[in-house]
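One protein chain is absent from this view; the other protein chains keep their places.
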Amino acid sequence: MKIRLNKSVAALATGALLLVGVPVAGLATASSAAAKPVYVIGYEGPLTGSGAQYGQNELGGLNLAINNANATGMLPFTLQVKSYDSQGDPTLSPAQAQAEVANTNLVAVVGDAFSGATHAGEPYWYSAHVAAITPSATAVTIATGKNNFFRMVYGDDIQGTTDANFLVKTKGAKTVTVISDGSFYGAGIAGVVSVAAKTAGATVTNDALPQTSSCSGGVASVSEFAAEATKIKASNPAAVFYGGYACDFANLLPALKSAGYKGTVMSGDGSYDAVLLKTTTPKSAAKGAYLSAANCGSTGNLTGTLAKQYKKLTGIEPAAALYDAQAYDAGNILVAALQKVSLTGGVPAIRAAIITYLHAGSWTGVTGKIQFQANGNLVGTGKGNIAIYKVTGTKLPTAHTCY
Amino acid sequence: MANLFEVSNITLRFGGVVSLSNVSLYQKRGEILAVIGPNGAGKTSLFNSLTGVYQPQEGSITFNPKEGEPISIIGKKPHVISHTGVARTFQASRMFNALTTFENVKIGAESHKGIGAIGAILRGPATRKDEKYSDARTWDLLDFVGLRAKANYIASSLSYGERRRLEIARGLATNPEVLLLDEPAAGTNPSEKLELTDLIRKVRDQMGVSILLIEHDMKLVMSLAERLYVLNFGSVIAEGTPDEIRANQNVVDAYLGTTTAEGAN
Amino acid sequence: MHGFLSYLNAHFHALRLEFWGLFIGGIGSGIIYAMVAIGYTMVYGVLRLINFAHSEIFMTGAFAGYFTLNYLIGSSSPTGFSSILLIIVGILAGGITGSFFAVVLERVAYRPLRIRKAPKIAYLISAIGASYFLLNLAAKEFGRIGRGIAQPYQNHTVFTIFGAPVEMYNIIIFVAAGIMLIIVDRLVSKTKLGRSIRSVAQDSETASLMGVDIDRTIAMTFVIGGFLGGAAGFLYALNVGVLYSMGFTPALKAFTAAVLGGIGNLRGAVIGGLILGVTESFTVVFFSGAYTDVVAFAILVLVLMFRPTGILGELIGRSA
Partner (left out) sequence: MNLPFIKKFSTKALIILISSELAAVVTGPPGNGDTPWVGFHDSITQKASFFGLFVTGRWALFYAIGIISYLAVHFFKKLNSNNSAMDSLRSQYSSVAKNKYFKLAAVLVIGVLAILLPTVITDPFWREAMVSQIAVFVLLALGLNVVVGFAGLLDLGFVAFYAVGAYATAWCTGALPMPPIFGSHVNPFFAIPIAIILAMVAGVILGIPTLRLRGDYLAIVTLGFGEIITLFANNLTGITGGAQGTKQVPHFSLHIGPLKYIWGLDPVPYYYLVIGFVILFIFIFYSLEHSRVGRAWTAIREDEVAAESLGINPLKYKVMAFAIGAASAGFAGVMTAAQSNFLTPATFTLALSINILVLVIFGGMGSIFGVVFGAIVIQTITMYLIHTPPAGYQPPDLYIYIGALLVIMMIFRPGGLFPARRRQRADVATSSLENSNG
């Protein structure tokens, strides 16, 4: 008994020693600059857990924007990004939101990446008058009309309706099967497409392949996609819409091709990602598929020098990262805001001024033209703002038509 | 008065292996009865059939409690059979090793009450009365088997002989009419064996509990049992008083013959 | 009522049309489950425990195959003999990696507990811990995004059965898995190693008295189970690519298959795997993709409750 106790105490001591070693062994933190006031931009999103990749992508984009802004040396202040890990979890988001608003240097928040967590954090941001710009939360329900909410992407309603109209009206599909991946995002857009397609006059069948989102930690069995494809082939709808992410759409496409399905296949912005053609095997199976994305006129991805900088900063391949560009744009908008608003009244006044500024301004970023409505959604009915791409080669298509 | 146990023509199989074949036996009320036989003869299988651990495919087992109707054992769960008045010990003694001697016996003493979760939380007068009663009964039984001094020892720290006695006390705590002892003397030393023989006799004489015994130690069996059954390869090959058994040629053959049949345990 | 009838009618129509397509797809995933199930069943046979970390063996095998093939193939598109060679190399890479991790797992997470004669719950917890460790280490080192594997062959329809296409992929996994399953079956039933495995499964104490090296036998069991698990991971990855969390669902299904066939029974595992794969395929048509997991678990619970020995019974292990 005695020995057992000592052994384990020693084992714990060893563990503690190792853990102490970690921070020491880590990289030294940068020393702060002199004199200039320091403002903090919070990033809230999933940095841990199954959705961590989204958080890392966005945090990287935001960091890139802020680093570049600081590097110009022109700013009368120093900007810092502080990340708050919500794990994309609505139960953790309130704690982080409260930590954010309590940070006396924090002027605005970029986040949360996920709709559920954004929803849960909103009351706290609102009560402290902090602007929260989400790069990726698309649920219709989270734009509740509070003045501090903004988002860098179109809600599911606009994109989904456009997609449905494209399938039913442009492509003339009278029967549509809508498949959702059971994620917050996938179920949302699939729901919108389903309703809109019905409204447009098509016969709609709904189905789900849940917990398959391999972009965020799940994987379907081989047979699920194959069987789903077989089932689709049997009912043979004129079009198939997939509400979900690229990683899974990449599995559905070859399955449909193997099953011999020849109709129109489409997916939303979740699938408009370089991962799609990285993962689809063989790549030719993706040929002919349609993809939609918000913000017509841009690739939605960081390119050129920015892409190189991003890769260097985060180690993530920018072409394969979702929402990095939105977070980058959000960072730049906040930099612009801080340059415009009066900085004399202290942080609470700056927070309020940023909200006012965001409602008034308009910008052009890598994701296209950005302007917010009163409820925080991007301006526009989406008409002409939704890009529809057709996969033709072995790279993510850039040629598109605007609807 | 009817016999305590009435076992007729039971057959127990595991897949293709026949463990008991067409076994019939009976036990009179108040009797010390022994079942002997070489390893693998099916003795423990018989015990397990009597206590509901195994379900024989054919035959019937009837238990006649002092009060009330005869009960058919086959098809009943072990805990139900325990409630009718059948207690047992195990071949390799199976104590609740994490508990004290006292707690081991107390579990037996209180297991026939309802669950009483609400009572346990509120600790009302009825619960306290129950506790008092089981405590008193536990102390009595520990005195009876001579383990009072070891009441607060962890069961696993007891010697083999003490564990055997503890198991007997634990079985008696359930207030049985018959106690089934599975090789109670295994692993004990000669002096413990003598104490055990006395204890078993005392259980019958003072508490009026019938004893059904499996044992390898011939000396112990022959001095203790009033009647014996001999099992070999799952069948009864002889029945009688110790003297009759000693003189039985079949028994002598079975014991001198091959004893390699393994696996039925 | 009419709605329900037309629902059934539509689904039966689908079933009639696509019966063979679904069947072939089901067999394809079933044979992968079978390979993984053998790992569960063999470890269960000798240690009486569910190797919870087997899902991660599957994952490591898939990653090994992925890296090997991506390195060898690059951007070329191999055909013919080189395809066969590459697939064999991939299977070996996956299998050997799987074996390696299985043995390490046994050595680190199980053997210390075995020496201490720890209760079963300790094994399970240790296995969950090991599984978590490997899973998240893979996530850290290889990223959290799924990746497609470089294709060592050109997929096309080879022939059709009643109009249902049979593709190169189906043939590859069927042949590869079939050969491996037959080899393992021979290995366990005919060789000296197989005899020691079976004797340890029967009664480890007696086996050790008879001169069987228990530690070595258990390690070999992990080697064989790990090889099949890792190779299955690679074959699975050929179709859906790799991801750190890819092992969980197939492993759970494979476990169900092992129980269905009779845990501890090699041939039972194969039969269980095939049945489960086909059942799953048809579930998608009759209900929805949403409920394949529910159906698999319903099968598991029903089998455990009503026929815990499975279809073929526990063969390697002791009875009762």
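Note that the chains take the letters A, B and C in the order they are written out, and that residue 1 is the start of every chain.
What we mean here is this: contacts are C-beta pairs under 8 Å (C-beta built on N, C-alpha and C of every residue); 3 or more make two chains touch, one makes a residue touch a chain.
What you are looking at is a predicted structure, and each value in this text was computed from that prediction instead of being measured.
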Worksheet item: Which shown chains does the hidden chain touch?
Response: A, B, C
Worksheet item: Which residue from C:I87, C:A109, C:I172 or C:M246 sits in contact with the chain not drawn here?
Response: C:A109
Practice prompt. Out of A:A187, A:C247, A:A307 or A:I354, point to the residue that touches the absent chain in the complete complex.
Written response: A:A187
Item to complete: Write down which of C:M59, C:A164, C:V259 or C:L276 is the residue touching the left-out chain.
Response: C:V259
Fill in: On chain B, residues whose C-beta touches the chain left out of the figure
51, 53, 77-79, 82-83, 87-88, 90, 92, 94-99, 103, 106-108, 110-113, 115-117, 119-121, 123, 127, 130-131, 134, 154-157, 170-171, 173-174
Worksheet item: Please identify, in ascending order, the residues of chain A that touch the omitted chain?
Response: 1-4, 6-11, 13-15, 17-18, 21-29, 47-50, 52, 85, 87-96, 98-99, 101-102, 115-116, 119-120, 123-124, 127, 139, 141, 180, 182-184, 186-188, 191, 208, 210-211, 315-317
Practice prompt. By the contact definition given up top, give the residues of chain C that touch the hidden chain.
Written response: 49-50, 52, 63, 67, 108-109, 112-113, 117-126, 128-137, 139-145, 147, 205, 242, 252, 255, 259, 288, 290-291, 293-294, 296-297, 300-301, 304-305, 308, 318
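Going forward, only the chains that are shown with their structure count from here on.
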Response to the item:
So, in whole Å, the Cα centroid of chain A is separated from that of chain B by 69
Discussion item. Between chain B and chain C, what distance separates the C-alpha centroids? Give it in angstrom.
Written reply: 46
Worksheet entry | Averaged-CA centre spacing for the pair chain C and chain A, given as whole angstrom | 35
Worksheet entry | Per-residue multi-chain contacts in chain B, two or more chains | none
Worksheet item: Residue numbers in chain C touching 2 or more other chains?
Response: none
Item to complete: In the complex, go through chain C and note every residue touching chain A.
Response: 10, 13-15, 17-18, 21-22, 25-26, 28-30, 32, 143-149, 151, 154-155, 165, 167, 236, 238-241, 243, 245-246, 248-250, 253, 277, 280-285, 288-290, 292-293
Worksheet item: What residues of chain A sit close enough to touch chain C in their complex?
Response: 50, 52-53, 179, 182, 207-212, 214-228, 230-231, 233-235, 247, 250-251, 254, 258-260, 275, 278-282, 320
